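What follows is a set of notes on a single structure, which appears directly below.
Missing here is one protein chain; the remaining ones are kept as they sit in the complex.
So that you can tell them apart, the chains are marked A and B in the order they are listed, and the count of residues begins at 1 in each.
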Amino acid sequence: MATAAETARAAEARDRRDRWLLSAPGLIIIFVAAIGPLFVMLAYSFMEKADYGDVKFGVFSLEGWVSVLFQRDIFDDTLGLADAHLSILWRSISLSLYTTVLTLLFGFPTAYFIATRPATTREVWVFLVTIPFWTNLLIRTFAMQQVIRNEGLINTALISLGIIERPWQIMNTDLAILLGMTYVYLPLMVLPLYASIEKLDFRLIEAGYDLYASRWQVLRRIVIPLVKPGIVAGSILVFIPSLGAYVIPRVLGGGKSMMLGNLIELQFGAGRNWPLGAAISITLMALVMVALLFYVRNVSRSGASHG
Amino acid sequence: MARRQRAYDIRRQPGFGLIALFTFFALYLPIAALVAYSFNAADSLSRWDGLSLRWFISAWNNQAVQDASIRSLLLATWAATLATIAATMAALATTRTPNYPGLTFKYAFINQPLMVPEIVTGVALLIVFSRIKVWTGYTGMGYLILAHTAFCIPFAYLPIRARLESMDLTLERAAADLYATPWRAFWRVTLPLLRPAIIAGFMLAFVISLDDVVITEFVKSGGQDTLPTYMLGQLRRETSPEINAIATVFLALSVVLVTVFYFVNRRRP
Partner (left out) sequence: MPDQPGSNAIDVRSVRKVFGAGEYAVTALDTVSVSIRENEFFTLLGPSGCGKTTLLRLIAGFEYPSEGEILLYGKDIAGLPPHKRPVNTVFQSYALFPHMTVAENIAFGLEMLGRPKDEIKARVAEMLALVRMENLANRRTSQISGGQQQRVALARALAPQPKVLLLDEPLSALDYKLRKGMQIELKRLQHETGITFIFVTHDQEEALTMSDRIAVMTAGKILQVGSPRDIYDRPAERFVADFIGESNFLEAEVVSVENCRATVRLSSGAEISAAVPEGHSPSGRATIVVRPEHARIVPEGDGASLHGTVENVVYLGTDTHFHLRIDDGTLFVVRRQNSPDAAQGLAAGQRAGVAISADAAQLLRR
């Protein structure tokens, strides 16, 4: 008589089925409107472009992928490096790295400062970081524009102080994008840093001073190694959206300073080269995956060393 | 020998306080400038002509702004509602269980929208939806609602899953022990205890949908501007302080939502 055991098996099977049914709506929506289209895009990157956008459906071509890095000479059809694309790729990567470094330089002391406030005021400081975090990205970018444009705060101040005579052109330069991205993504650095510094056991710091470390040595040899997971998390949280930035370079770079996101948009707009746009998109995704893999490797390693 | 009056502060790091204060200053200065200019009476952003509400009135009377605002709110309500329902169900399906085949797959799937740059999702949706639009002839709000729901799900999922994981199954077991069917146990015990997290998830999803500009830009059909895409379009041109006024109102809305969210989340049942 194994009725009870059968019941147990049936209950487990029912639980499995219910769990699939429950997750089905979410999985289907995400498949239809997020993951599925990526595969369609992958297919599109291997098709021939049509003259007015879109592709010649089902016609295989590697032209999209080739044009990511190379361009055909108009006259003799030979391949040369696509300098414009390469410089945009380089700008995307370097500006993202600079942004990460800048947010870390400002974010770490800020997070440390918040974490060392008394518990009563700490929440207020965290809240002050949270508000910009949840404010529309476009609005924050626009706010940055108010500061750096030719008639903006910085230039008005510098001119009225007599330091410069004509406005300092920041808008539509790489510097504008860098300032914008640093400003917009700073909360993404501060919040994870704060989370890990807050968990720091300050008795370890006491032990550090007890063993003759200076403030700098305590910071470098004790604090930073212990909050490394937070540093890595914050860096990845800043680096990844920077790499895929679209709104910030569009508003602050003004079409002169383009990043990968703008290059992609261009192919689907005026460029009318969907296969190329698709290929660049996948390249961008690949770069993001590399960054994520770096993150996963780092986290698993530091996770292992901290038990 | 002078005696130290205060203990050696082990937490202090020289200069950190100054950098932090500068950071906070830098975080709020642009926002303050934006808000200040929205109250500017002058016609252009180049001059300051004193305080005025004229740009708020002008924006309020602008039909395009009205349409975009209503569209944004409707879209965010739909997307957040659908995403919260789907996320709640998914959270129930993926927590409080020993690992089962497919669980990791589900996690990866649900969090996928967080991993892919918006611009990539945006153009991928453009490719797919533009073809569907041609095939079906349907160009309504459905596409936007679907796309927004998809990227809102991971945000709504976050707090709901966290709450469920901190809730063990004992209370549901107690309900079952007291003759509640699984369905009644869910409605009488699980759902009421989950309510704060569901509200938090909904609000997160709502804010995320309201803020989106990139995906909307690529998915929308003609005449389907939301407030952010309308503003993005305006920024291309010579901007008038009307944009500042809209941004200021938008900002105020975000602050209110975040504050409410903060207090909903902080209050423990």
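The working rule: a contact is a pair of C-beta atoms (placed from the backbone, for glycine too) under 8 Å apart; a residue touches a chain by one contact, two chains touch by 3 or more.
Remember, predicted model here, so these are calculated numbers, not experimental data.
Note on the chain not shown: across the whole complex it touches A, B. The omitted chain makes contact with just one of the residues B:G140, B:P192 or B:G233: B:P192.
Subunit B residues in contact with the hidden partner, per the touch definition given at the top, are 170-171, 173-182, 184-185, 188-189, 192-193, 269. Although one chain is not shown, part of subunit A still touches it, namely residues 1-8, 11.
Keep this in mind: only the chains that are shown with their structure count from here on.
Per-chain Cα centroids separate subunit A from subunit B by 17 Å. Taken together, the subunit B residues at the contact with subunit A in this complex read 8, 10-17, 19-20, 22-24, 26-31, 33-34, 37, 45-46, 82-83, 85-87, 89-90, 92-94, 97, 100, 102, 106, 109-110, 112-113, 115-128, 130-131, 146-147, 149-151, 153, 157, 207, 210-211, 213-214, 218, 228, 231-232, 235, 243-244, 247, 250-251, 254-255, 257-258, 261-262.
Interface residues of subunit A, counted against subunit B in their complex, comprise 15-16, 18-23, 25-27, 29-38, 40-41, 44, 54, 106-107, 109-110, 112-114, 116, 125, 127-132, 134-140, 142-147, 149, 151-153, 183, 186-187, 190, 202, 205-206, 209, 215, 218-219, 240-241, 243-244, 246-247, 250-251, 260-261, 264-265, 268, 274, 277-278, 281-282, 284-285, 288, 292.
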